[in-house]
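Missing here: one protein chain of the complex. Every other protein chain is in place.
So, subunit A:
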Amino acid sequence: MSNPSYRIFDASENAVIVYFSDIVSSEQTQKIAAFSHALKTSLGELIVDVTLSYTSALVTYQSLSIDHFSIKQKIKSILTQLNDITFSVKQIELPAYYHSEVGADLNTMAKAKNLTVSDIIKFHSEQIYSVFAIGFAPGFAFLGEVNPILATPRLATPRKKVAKGSIAIADKQTAVYPAVSPGGWNLIGNCPVSLFDAANTPPLPFNIGDSVKFVPIERNEFIRLGGHID
């Protein structure tokens, strides 16, 4: 019997989606990552792609090799064994230069919350964040959750251009913009380390289920690590 909390639905004639939970937690995210790993290991070529996000895994399969009944049976069987699988996750540290010269919304946020900038730095950097989802843009990781004091709605009007490396907050999540892009999150700092680089193996330093901690750095360290101030 598979755990009754799993729900599996067809998504198309060659994809199914597995829901693991109704709530987001680092424990669930790690379970989803373990599922993806087990699925690829045991079904190999039958799996075209697996898209993980928050509470679900979308599995695209080779519908010329297996039908939707059989793939769901195999998925259920993997889900049944999931609790016995040990899956290691890692924690990475990212340097963070928190300053209004690279975080345009830092002072506004402090004022609105009646906090000092140092408070914001402390609250943001003492938390350990779980990678809940990767998407929106290559290497864009949704990290959660921030200390409730820091939760801030998205900007009413998104910026046309957000600098690469920008550290930002939207609602209860935080993220680093891996490349220059438009964006509506509140900018509080910048990470000088390139997060997504096609030339690196792996191109992204973390996966879903891993955790991230920000380490505050000073301006000169930021510059030394390759950071830019526009």
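We take it that a residue touches a chain if its C-beta (ideal position, glycine included) is under 8 Å from a C-beta of that chain, and two chains touch if they have at least 3 such contacts; residues count from 1.
The rule we apply is simple: contacts and distances are computed from a predicted model.
Not shown: a single chain whose UniProt protein name, out of "Peptide/nickel transport system substrate-binding protein", "NADH-quinone oxidoreductase subunit NuoB", "Carboxyltransferase domain-containing protein" or "ABC-type transporter, integral membrane subunit", is "Carboxyltransferase domain-containing protein".
Of A:L58, A:L82, A:L155 or A:I223, it is A:L58 that touches the chain left out of the display. Set against the missing chain, the residues A:E27, A:D49 or A:E93 yield one that touches it, A:D49. Checked against the hidden chain, the listed residues A:I17, A:A38 or A:V193 yield one contact partner: A:I17. By the touch criterion stated above, the residues of subunit A touching the omitted chain are 9-15, 17, 24, 36, 48-58, 60, 63-64, 67-68, 133-140, 142, 179, 196, 198, 203-204, 207-208.
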